[in-house]
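With one protein chain withheld, the remaining protein chains of the complex are depicted in position.
Here the chain labels run A and B in written order, and each chain numbers its own residues starting at 1.
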Amino acid sequence: MAISARPRQALAIAGAIGLALSATACGTGSSSNSGSNNADSAECAPYEKYQGHDGKTVTIYSSIRDLEADRLAESWKQFEDCTGITINHEGSGEFEAQLPVRVDGGNAPDLAFIPQPGLLARFAERNQLKPASADTKAMAEENYPADWLKYSTVNGTFYGAPLGSNVKSFVWYSPKMFQEKGWTVPTTWEEMIKLSDTIADSGTKPWCAGIESGEATGWPATDWIEDVMLRTQTPEVYDQWTTHQIPFNDPRVAEALDRAGTILKNEKYVNGGFGGVRSIATTAFQEAGVPITQGKCALHRQASFYANQWPEGTRVAEDGDVFAFYFPAIDPAKGKPVLGGGEFVTAFNDRPEVQAVQTYLASGEHANSRAKIGDWVSANNKVDLANVANPIDKLSVEILQDDSSVFRFDGSDLMPAAVGAGTFWKGMVEWINGGNTASVLQGIESSWK
Amino acid sequence: MNFDFAEQSPKLMMLLWGLIAFAVVVGGLLVLLDAVPAFFARRREARLVAASASGAPLPGRSRSREGLFATFFLLPTILLLMIGLVVPALRTTLLSFMDGGSQNFVGLDNYRWMFADDAIVRVLLNTLIWVTLVPLVATSIGLLYAVLVDKARMEAVAKSLIFMPMAISFVGASIIWKFVYAYRGEGEEQIGLLNQIVVSLGGEPRQWLLDSPLNTLLLIVIMVWIQAGFAMVVLSAAIKAIPADIVEAARLDGVSPWQMFAQITLPSIRPALIVVVVTISIATLKVFDIVRTSTNGNYDTSVIANEMYNQAFRYGQNGQGSALAVFLFVLVVPIVIFQIRNIRQQRREG
């Protein structure tokens, strides 16, 4: 976030020497690197179309912080240098709760990276978002599959392109352990269940899971259900479910729950390294896969971003300490369903420099610039696989760019927050904690108005 | 660490401005208050002289002048409270009659929703348990400790041990206690202190946070852990404010420590005791960080403030969130009535 340290330093020294009273005038500090504009160099050729906003500042608010935020800032550094636009990014763990407060309070950021299409739709319906410019829209349509763009389109108006993505249909395992024990990576659901039985018979609980995540407790279980739902039903039924065209307690949803329950609520299968079924509810999702590295558990279903959660020194690779395989399909006739998530670049202001940044973030230049820095996945089809170093990211990008994949967005992020971030999460916690499928689904259904 | 002092100068300058503003506002008010009445006093004196010359009766200490003083003393507080709290409270009340997006009026729907929900009864009950237990236990422990370490050796250190939890934020405290309550299956190595103790005593590890109503009590422990420090600090200050001669006289009479506590200490610190109980009660009604961080209201542990936060800030249901907030306002009414009676009594005694 220390974007323009050097020019500011000079300014501040002047202040310290004795121009003390000018403090109120020079307090801004961040919009002062317009002097470093070297727009004419060859490196800047790709940014030509974004020129003309020298000295302007664009503020961005997101839930991305620490190391990832630094990498993001690095990814648009050259854009800033070439265009003279300063991007002030702020990441917060309270993003979902704070953004509406800022918007309602008249202090909205210029751009926000919104990870929930449901929240995006809420802002759009209250007329608080600005529609994306024609340039942004063209750029997005060129670079992203239509599957993705429909999630940022509300009532026919397009509000912004995706940025980062993640693939959730992964099962983490230890290649080393598999090799030692002579197990093979399953490619169908039956193989996976058979493998689970083999492992269980060998005296190890095959699966480990954890859904505790502070105020977001429950979300990993909703991912499980969605992933299974996408495998037992067609993508169309999945869409009807997330848009409430079929009730939440539809028998088809109950079937998905019960199917997931054959693993998650099976005392023989879970919860390796932690205890029984109920311990899933109190195990932090960050630690849930760790028993794999200790040989106490063999399988852990979690998204691609779990690569960053492994203890330091764990090698993530196909022949390393841990890796992930694609969560197998149940019915091969339904294709290769992929559950995923990501964030959308949406605008609360339509100043030209804001639109320029919004367009740039949808471009292949930015996607590759960010991919080169590492640990990043995007559905942007301009991403060059050669720029993706991390094996799990590579696998994710391959799956996202694969034409046979049927992509669907994380369902709980599509539902209204009161359900998707409320009763659905809570219902899953109750379900893990012993609640029966019918009454849990009934409870969620009655909360969806 | 590449700490650049020059970079800090605009901020320090801002701090300086803030302090200057403070001096100007507060000092200015007091000086103004000194100057204005003096001016009026001179005029009054002149009038008095004139009046006595004409033989009229002397006017008393004017009540309106008292009012003028009061206005100036109260002005900053009332102004800030209007902007910062009164307007928001009125707005919240208004929003509680509107829909989730605050677009249309929906009448009493939000209140109906509140009482139609089965879970809300549980939430109310929990809030009641919280607001009964926390002030009682926290104040008792704080008082006990304040009395015990009063004048003891290393009093400052002893007090800062109890005070320390207060210096940790609610969220931080909840994380600490989540560690204490952590669970690992039987046979696994425990990482939570409580289960480790249970296991080393030969018991079976338990999922502390899953079982109602024990889990609510365990969350209350966190709040007590934090608030006992508050109670201790205020009560300790009150104990220290008991006039030394009273204590001395009692000691000369040879009273036992228990009698001293019941007959001297307790009556003398009664006002402070009320402050502590009332303050902790209100803080408890409003607390949500602990529940949110520990269980997010799952397993029958939710309280009203947590529901309010979820509805208004996470679910985008401003109407329902506001209705819950208004309900909190209502819950504080008994405390307000108690306070009114209290102040009446004080006036009668005084």
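Just so we're on the same page, a residue touches a chain if its C-beta (ideal position, glycine included) is under 8 Å from a C-beta of that chain, and two chains touch if they have at least 3 such contacts.
Keep this in mind: contacts and distances are computed from a predicted model.
Per its UniProt record, the hidden chain corresponds to "Sugar ABC transporter permease" from the list "Sugar ABC transporter permease", "Alcohol dehydrogenase", "TusE/DsrC/DsvC family sulfur relay protein" or "ATP synthase subunit b".
When the missing chain is restored to the complex, the residue among B:N104, B:S212, B:Q263 or B:Q339 that touches it is B:Q339. If you put the hidden chain back, the residue from A:C44, A:I64, A:V171 or A:A329 that touches it is A:I64.
Listed by residue number, the positions of chain A touching the unshown chain are 1-2, 23-24, 26-30, 61, 63-70, 73, 88, 90-94, 98, 101-102, 104-107, 213-214, 284, 286-287, 290, 294, 305, 308-309, 311-312. Where chain B meets the chain that is not shown, the touching residues are 1-4, 7-8, 10-15, 18-19, 21-22, 26, 29-30, 33-34, 37-38, 63, 66-67, 69-70, 73-74, 76-78, 80-81, 83-89, 91-92, 141, 144-145, 148-149, 151-152, 156, 158-169, 171-172, 175-177, 179-180, 189-193, 196, 225, 228, 230, 233-234, 236-237, 240-245, 247-248, 251-252, 254, 256-257, 271-272, 274-275, 278-279, 282, 285-286, 305, 308-309, 312-313, 322, 325, 328-329, 331-332, 336, 339-340, 343, 346-347, 350.
Simple rule for what comes next: only the chains that are shown with their structure count from here on.
Taking the mean of the C-alpha atoms as each chain's centre, chain A and chain B sit 39 Å apart.
Those residues of chain B whose C-beta lies close enough to touch chain A in the complex are 4-10, 13-14, 17, 101, 103, 182-186, 188, 205, 207, 209-210, 292-293, 295-299, 309-311, 313-317.
Those residues of chain A that touch chain B in the complex are listed here as 5, 8-9, 12-13, 15-16, 20, 23-24, 26-27, 29, 96-97, 100-101, 119, 122, 125-126, 214-218, 271, 273-276, 278-279, 281-282, 416-418, 421-422, 426, 429-430, 433.
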